[in-house]
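Structure provided below as structure tokens; questions to follow.
For this view, one protein chain was removed and the others were kept in their places.
On to subunit A.
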Amino acid sequence: MGRFNGVGIQAEETHICVVMVGLPARGKSYIAQKAQRYLKWLSIPAATFNVGNYRRNNAPHPSADFFDTNNAEGERKRRAAAEAAVTDMMKWFKSGGVVGILDATNSTKERRKWVLERIRGEGVEVIFVESKCDDEELIMANIRDVKTTSPDYVGQDPEQAALDFRNRIRNYEKVYKSINADGDEDDLTYLKIMNVGKQVIINRIQDYLQSRIVYYLMNLHIRPRSVWLSRHGESMLNLEGRIGGDADLSHRGEEYAMKLPQLVLDSVGSDRPLTVWTSTLKRTIATARHLPKHYNQLQWKALDELDAGVCDGMTYQEIADLYPEDFQARDADKYNYRYRGGESYRDVVIRLEPIIMELERSEDILIISHQAVIRCIYAYFMQKTQEESPWVPVPLHTLMKLTPRAYGTEVQTYKANIKAVSTWRGKGSTAKHEDPLPEGGV
């Protein structure tokens, strides 16, 4: 019988190995990391196997010569590292993995042929994903941003490191061959992204999950940007401790709406315009209404708060009194618990998928939404598990700035210093809103 992840994609017995291809500093690790995060967010088991990490066990701080193809010793060590990464990945597939990502340059036909035969031999589908870029400026920006912080160059002079890294790339360039550049790799399944998505080639996609991965990767870009998240200002229902509803802002909520433009400006650091996304509920629209006129605003139904069904407009105490089993069931598995006639966190994640897609395509976006929705979006960027994400404290009157980086997402928070009620409730606690423990903070 097939395996099901319950979120709309059937993984069945599928095992897919995504093999990255491309010269260093072309955003491969970034793409790999993103794809992994996206799949995990959708409950598809995914993992990245970075050949560089395996190689570092044998050669922690190699110089550029190491990567010269004429250096037999270097070549042998790099091949051994690839073999070790693949072996681990196969083990991982046996323990339930679905999409494994092999993060390495795989820049020659010979290496790709070896990888293909090695992996297909184990009954795993292979899809090559190449990032090809000849925009020198972009490459240098990448080198500075990523590689000077790479473990290979820890403790070295950044100038020196960048130079050495440029030389390392030259060594790869000597032998680099883009996929099917000679026309004899036409039978491979591959995705080739050129100059950050300006041109894309897709070849021989085999199944639905592959097409889904390809679709996601086509939406990615590697231009620097940030995403700002805020909940709406405190609402009249928040004051009464009631969930859901479509209420107006409280007095303090209005104050937050007034203060938000300055808060955003401080965080952005210039008057460069953001695009503002709100839900279709009154309290988010009201919160966004004082933002500068040159900010575009869009309302998304998909950003509406988790639908609490029959419990909409109730306090936690009322829910606990009226539906005691439900109250407990929700604590036991908050991610999957679906309110009577309403939604679960899982349902919210599914309806947010187009938002995530759109977010990946866009540049600077400010999202003004609701607690559960912000939690799900936050979980996507911060790789929170399904156990953690529904409990993440997202206080009112606080702006968050998320900046995706090659090795993770950076978070900065900006407090408006306007008092608001707490809408957070700890797991297994009484049916009251309380202040989250400091260490649980965002």
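FYI, a residue touches a chain if its C-beta (ideal position, glycine included) is under 8 Å from a C-beta of that chain, and two chains touch if they have at least 3 such contacts; residues count from 1.
Assume contacts and distances are computed from a predicted model.
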item	value
Omitted chain (choose from "6-phosphofructo-2-kinase-domain-containing protein", "U4/U6.U5 tri-snRNP-associated protein snu66", "GINS subunit domain-containing protein" or "NEDD8-activating enzyme E1 regulatory subunit") - UniProt protein name	"6-phosphofructo-2-kinase-domain-containing protein"
Of A:Arg56, A:Lys109, A:Lys282 or A:Arg338, the one touching the omitted chain in the full complex	A:Arg338
Touching residue (missing chain; options A:Gly123, A:Pro354 or A:Gly408)	A:Pro354
Candidates A:Ser63, A:Gln160, A:Gln199 or A:Thr430 - the one touching the absent chain	A:Gln199
Missing-partner contacts on subunit A, residue numbers	1-2, 4, 6, 8-10, 12, 197-205, 207-208, 211-212, 214-215, 218-219, 280, 298-302, 309-310, 338, 340-341, 350-351, 354, 357-358, 361
